[in-house]
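Below is a slice of the complex: some chains, not all, each in place.
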Amino acid sequence: MEVKLHEFEKIYGDANKAAEARRQYLEKTIGVRLENIGKTIIDLNTVVGRNIENVIGAVQIPVGVAGPLLVRGDYANGYFYVPLATTEGALVASVNRGAKFVTESGGVRVKVLKDGMARAPLFRLPSLIDAVEFVEWVTQHFDDLKKAAESTTRHGRLKEVQPFVVGNYVWLRLVFSTGDAMGMNMATIASEAVAKYVQQHFPKARLVALSGNMCVDKKANAVNFILGRGKTVTAEAVVKREVLERLGITAEDVHEVNVRKNLIGSALAHSYGFNAHFANIVAAIFIATGQDVAQVVESSMGITSTEPRDEGLYISVFLPSLEVGTVGGGTGLPTQREALALLGVAGSGNPPGTNALKFAEIIAATVLAGELNLLIALARNELASAHQRLGRAK
Amino acid sequence: MEVKLHEFEKIYGDANKAAEARRQYLEKTIGVRLENIGKTIIDLNTVVGRNIENVIGAVQIPVGVAGPLLVRGDYANGYFYVPLATTEGALVASVNRGAKFVTESGGVRVKVLKDGMARAPLFRLPSLIDAVEFVEWVTQHFDDLKKAAESTTRHGRLKEVQPFVVGNYVWLRLVFSTGDAMGMNMATIASEAVAKYVQQHFPKARLVALSGNMCVDKKANAVNFILGRGKTVTAEAVVKREVLERLGITAEDVHEVNVRKNLIGSALAHSYGFNAHFANIVAAIFIATGQDVAQVVESSMGITSTEPRDEGLYISVFLPSLEVGTVGGGTGLPTQREALALLGVAGSGNPPGTNALKFAEIIAATVLAGELNLLIALARNELASAHQRLGRAK
């Protein structure tokens, strides 16, 4: 147990060589072959110290495309082929079919309702009297906190402070605009600057944790559901009656499945997902495009709503906390960058922030397509047979 | 818009060629380069129709290892190097450091408390009188339903039917043991057989949806939190007082962070994550090992509990709904299979099912290591600086 794997970069002077040495060490120690993990196009020198540590290579996940999907948003406007990385058979086909249905019905309309990345440091005060005083102080010193926060970042802007008091504890939920970045990193560093400023100028407030779980990162929760985090997005489409007829179903059939399964079933389960499978689509896009995949947890929360109409089936999806970026994280890796480019959103937008907004619109539209198709499949009672044929279960 | 991408396999007779043709089409149509996505070691003929459709290549994600981590479970016993696929800097280092702390303190003890994959078809009855009668019928015909279910699968066993009645609707939450497979596919196909049997023999019950959202798949929810799905696992460690002293903190410091952030912060946020970052670790292992990544949503629910003790810090993690497999899904892909092999859990266990159990134990232990390290970092107030240095925010 004496080999220090994390020092191999220092020892070997090169990340690729370090990775090779680690693989060799593990192969010998554990008695396995790691040759495929070693066969990557990534120059590991570009990721060590940015994206990964103790690197041994890379995992390869198949990518398919669903499309063309007609999106009619404020930033995304036109036909898109959406990259989906998954190992679960039938998922790409499912989204692809849904994309076809909505595209031939006139496309998906999308709106980003809110935009802001949150980090909520938690402070302990001697008493609730001090806590209330602290909140007042924070309100009065918003400009100072903003200055402290923004001294650490080029693109980040402190938009709002949402204070929460419980007894002698105060959470300051700091909401930032973060341009084209998803922004957690930026928000964390800026929050630390705020926390430092607080402790210097309001010393009664002691920092308990730079993240106090009211942010909320990577947990399903009501704060993000109600106040939003990242992009709060909603999308809608009206699927033409003739499309449904072709499939042998009516708008009422799909509506019934949505009400019984997605609304009442999820109510009974006390779920944050009043939907059929947002997470499948969000996860597949996140993996393909270098997002922070653990954020699928809250990014996939949301509601699917339907209405039978004369012209067909109205369907909308609502994603309160979709956390995405087109710069930073894994977005610059060779394959991920191409996946973003396929959507026309690689790198910084012009003006900054517009690429991330466009990306969020495309994701919401794709989620709608995938959701629609699964509801239709359930209404037609074809779920298991699709999985049997294509080898997967949603 | 006339090119039918999903027919390229038929047209080109080979999945690799079909993928190339798709890339060329997209490159021309969209004006992008997709060469890196095309450079994969995966023979796409092995995945099309099993794992992916409309395939264009693969995405590559760096993999690092954390370890050695001493795990003391019923199936996993010894030192492990855990593969983590991520693009978020500092994560592997964080887990690695936590692994060091617990390993030098005697390792992580783990127990799988429950094991069962659920699928809950939803039936509509004419009235609640019929619904109650239906539930009684189901109870009496459990053996028949079991036979119908098991006729579709070699490894799956119907363990239990959990019925839920709301007015004239009935959910049958069918719980299966699924061997070394995560088992959603198996459970879905078996549930369809149950639904068919039901409709033949109790025709008043009309199937509304083969999945009625009481399963619950890929949504954070209370049913899985309370009744479990996949593996319900708990793990614990006692971090020696001298380890903490070396870091300049006490068990009480870490306990305070856990109570204020993970318990009260999450209570205020009404979260399913009474923890700091289970999702980070679960996601990274899921990606590396070919799991269904969208299931990170419910697999990362859970509670971190701490106690200051004379000998140091007691810490436990509880994951009620960890859904994992070592066969099926993406587990057989070239790189993913190596990642599983690194843990000694590739393919079927002997006896069947033991590989998945061992894998679940290792994941829970790794989650504990990652959780511990972040709590320590917060107690030491080093979060932002770590991110600044390593380029990421948890």
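So that you can tell them apart, the chains are marked A and B in the order they are listed, and the count of residues begins at 1 in each.
We adopt the following convention: a contact is a pair of C-beta atoms (placed from the backbone, for glycine too) under 8 Å apart; a residue touches a chain by one contact, two chains touch by 3 or more.
Keep in mind that this is a model prediction, so the values were computed, not measured.
The total count of identical chains across the complete complex in this file is 4, with 2 shown in place.
Convention: only the chains that are shown with their structure count from here on.
Subunit A and subunit B have CA centres that are 17 Å apart.
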